[in-house]
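The complex appears here minus one protein chain, its other protein chains still in place.
So, chain A:
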Amino acid sequence: MNIKWISTTAAAAIAVMASAGAASAEGELNIYNWGDYTNPDLISKFEKEYDVKVTLTDYDSNDTALAKIRAGGHGFDIVVPSANYVPIWVREGLLLEARPDQMENFKNVDERWVDVPWDEGRHYTVPWQWGLSGIGVNTTVYDGDINTSAIFLDPPEELVGKINVEPEMNDVLFATIKYFGGEWCTTDKDVLRKVRDKLVEAKTKWLAMDYSVTDKLPSGEYAAVYYWNGAIMRSREQNPDIKFGYPKEGFPYFMDSVAILKDAKNPENAKLFMNFIMDPENAALISAYAKYANGIKGSQEFMPEAMKNAPELVIPAEYENAGEFLASCEPDVVDFYSRIWTEVQK
């Protein structure tokens, strides 16, 4: 954000103007993706290869994207929902059954990411990136144990008032439920009461619940974050004092997947894009920018050297079992969780 944000906006505006001049492009593709998540090099490579003009629009949460698409008249072709949201999109009839599993490059998808619970056999979606929520701490401020959710739930004195927590309901609730020994989708009132009380109390010790981590963690404005690993790695590259911690009590994995909207205006170009990003070299471009792993075999060798053994990306064996993919809970559980979250957010 800030200056960098302004200059990227300006650059984007210039890019838009420049590409508007090249009216010869054969078609268009409108991508609706999370902010700061798409490699511009990937886009320009696709534009050159297929002579398609790509327009990229940002959103900041699954719910924002869902609300906007449901409202209609959006003009987007592609959206990138998180794992636990994909079934909602499918159930609501918003996605095109694009059958990426029959596409040429599908053979490159890692077997691990083919039969996923949110899209068995990949009839709708293609892996974009996956990662986890963990702890990032500026070790000049605090040098104790950082492999715990206590960093943001029971913060040490040095970190009070300097913590940023991702404003993502499921990830925050998951870590907190695990912190009290509960299971995801639990309806145990004793655990949930502790979760709510803890979050309401802990929030008074946080500085913000914001997205601008890659800028404010390196600059020292945040001393600790509970955030996604790729963003913390990008912060560490700017400031080597930043260390990454895996919450031993439990941490959530995420995977965002590319899907085509049912009312897409350019479904053929969207399918080309799906196939395009399953190519290992292109998938590596995705990861090189946002610093998250992708789900494509063979993309490793095209990735920057620094990513191959980054502590944020290579999960130590002792913490591997602490991670979990969040299932979609029953509607009444979701309802209860969002009421807890509303109380926390307010």
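By definition in this document, a contact is a pair of C-beta atoms (placed from the backbone, for glycine too) under 8 Å apart; a residue touches a chain by one contact, two chains touch by 3 or more; residues count from 1.
Here is the rule we go by: contacts and distances are computed from a predicted model.
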item: Among "Tryptophan synthase beta chain", "ABC transporter permease", "NADH-quinone oxidoreductase subunit K" or "Aldo/keto reductase", UniProt-listed name of the chain not shown; value: "ABC transporter permease"
item: Selected residue (touches chain absent from view) among A:D115, A:E183 or A:E343; value: A:E343
item: Sole residue of A:V52, A:L66 or A:V86 that reaches the chain not shown, by the stated touch rule; value: A:L66
item: Which of A:L96, A:C185, A:A208 or A:C329 contacts the chain that the document leaves out; value: A:A208
item: Residues from chain A at the interface with the omitted partner, ascending; value: 1-3, 5-6, 61, 63-64, 66-67, 70, 88, 92, 161, 164, 167, 169, 189, 192-193, 196, 203, 206-210, 219-221, 331, 336, 338-343, 345-346
